[in-house]
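Note that one protein chain is taken out, while the other chains of the complex remain in position.
Take a look at subunit A:
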Amino acid sequence: MANRTITFEPDDRWNAFITCCSRAPCGDGALAGIPVAVKDNISTRGIPTTCGSRILDGYVPPFDAHVVELLKASGAAIVGKTNMDEFGMGTTTETSAFGPTKNPCDPDRVPGGSSGGSAAAVAAGLVRMALGTDTGGSIRCPAAFCGIVGLKPTYARISRYGLIAYANSLEQIGPMARTVEEVSRLMAVISRYDPRDSTSIRRPYIHQPTTDIAGLRIGMPVEYFGEGVDPRVADTVRKAVGRLEDLGAEVEECSIPSMAYALAAYYVICTSEASSNLARFDGVRYGPAADTRKAWHDAFSEIRWKGFGREVRRRIMLGTFALSAGYYGKYYAKAQAARHNIIRDFERIFSSVDLIAGPTMPTVAFRLGEKTDPLSMYLSDILTVPANLAGVPAISVPCGTVDGLPVGLQLMGRRFEDELVVNAAAAYEERGAA
C-alpha cells in the first residue's frame, strides 16, 4: 500500500501522456516505487480516463480497474495516463483527440497504435513499464515501431474489469517495457484472477524467464513473409528466427490458410462489438452533458457527433451495419465462422510446433500523416489480428532495424503458454540479438 510519493515531471516532447500525475503515491511490493504508465482506456480512480476521446472529457472514474488495484498493491507508482488512438481505433495514435504521439526513435514517425503513448513513454525512458491494451495488435504494433517489448497475454488471463471496452471478445490488457524481463515482471503482477470479469480464468502467471530453448519447435507461416510484407522486414525477421535456430530451436515452415479472411473477420467483429459498447456514451451520466433543452434523441445524436472522432464514427457505422437485420448472416455470422477457422488452423499448427514466429508489422513505422486511407491502415494489422481472433499469447521483441527504424519479431504460443512465449523472447533478446 502507498506510503510515500514520487515526483513525476517528465519532458514529454513526444506527447506520450494525456494526464501526468506529478506526485504519484507508491509503496512496498514487487514493483515498489517503480513508475508505471497506464493507457488511458484503463480506469483509474480519481484520475481522468478519456480513451483519447472528447466524449469522456471530464470523466473521473469512481473505481480502479483490476489491474490498477494490482499495480497499487505491488507498490508501483501510477505516474500518468498515456495517449492512444481514440477508443483504441487506430494503428498510429493519430486518431487521439489529444493530438498524435511522436515516435522517440524518429519524431517524424508515428509510434504505432493504439497504445502509442505507452510505447513512446517506455521507449523515451519516461517510465520503466507501461500497460497497454491489445485488440488487434495495439500493444505489439507500437512495441515494434518504438523498439520495445510488448506482450498480448492469452485471452482470459488478465481481468478486463475497468478496461473501457472496444471489442470485448478480442482485447486484453498487457505489459510493455524495454526488456523481456521487465515485461515478465509486470505480467506477474497483473495476471490475477478476478471474479468481476466473467471471462477471466484462474491461471496466474508466476514465472521467471529462462533462455534455454533447445528442442523448441518454431513454425514460420508463409503468409507472414509473403505479399504485403516489406521484404527487408521479412529478411530481418527471418534472420532473427535463424538465430533462435542457432540456439537449438527447430524451425519449420507452416501455413495459416484462414489468414485470407482474418482481417475481414477481425474488422467485422471488432466494429460490431464497438458499435454496441460505445452506445453508452450518451451525455446522460458522464462526459460532456447533452443539451437537455432538445428532444433527447436530438441531444443524444448531437453529443455523439461532437464527441466522437471520424474514425470512431466510421467504425460505429460499420459495426451497426454488420449487425443489422438482413446483413447479420452476411457479415457477423460469417466473421464468426472465419474466426473458428482461424482457431482451428492455430490448433492444427500448434499440434506440431510450440511457437509461431513472424514479423509483428509488415513495415517499419509510418511517417506522421502518411496513412490517410483507412483501408491501407487496416491492412497493416494483418499480422497481429490472428492472435486476437485465436485468443493466443503473442509478444513483440525488437530484432533489428530497417532504415534505422526498429523491426519487431512476433512470437505466438498456445493458449495459456505465455511463459513459453516469454522464454523464447528472452532467449532471443539475451543470446540471439547480434
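One rule holds for everything that comes next: contacts are C-beta pairs under 8 Å (C-beta built on N, C-alpha and C of every residue); 3 or more make two chains touch, one makes a residue touch a chain; residues count from 1.
Note that contacts and distances are computed from a predicted model.
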I notice the complex is incomplete. Of the names "NADH-quinone oxidoreductase subunit NuoE", "Aspartyl-trna(Asn) amidotransferase subunit b", "4Fe-4S ferredoxin-type domain-containing protein" or "Unannotated protein", which is the UniProt protein name for the chain that's not shown?
"Aspartyl-trna(Asn) amidotransferase subunit b"
Options A:A32, A:L323, A:I343 or A:L379, residue touching the unrepresented chain:
A:L323
Given the contact definition stated above, which residue among A:V38, A:I164, A:M187 or A:I218 touches the chain not shown here?
A:I164
Considering the complete complex, of A:V38, A:A65 or A:A357, the missing chain is touched by A:A65
Using the definition of touch stated at the top, determine which of A:Y193, A:F300 or A:Y378 touches the missing chain.
A:F300
Of A:T5, A:T211 or A:S276, which one is in contact with the hidden chain?
A:S276
Which subunit A residues touch the hidden chain?
42-43, 49, 51, 56, 59, 61-63, 65, 160-165, 167-169, 195-199, 272-273, 275-276, 278-282, 284-286, 292, 296-297, 300, 320, 323-325, 328, 332
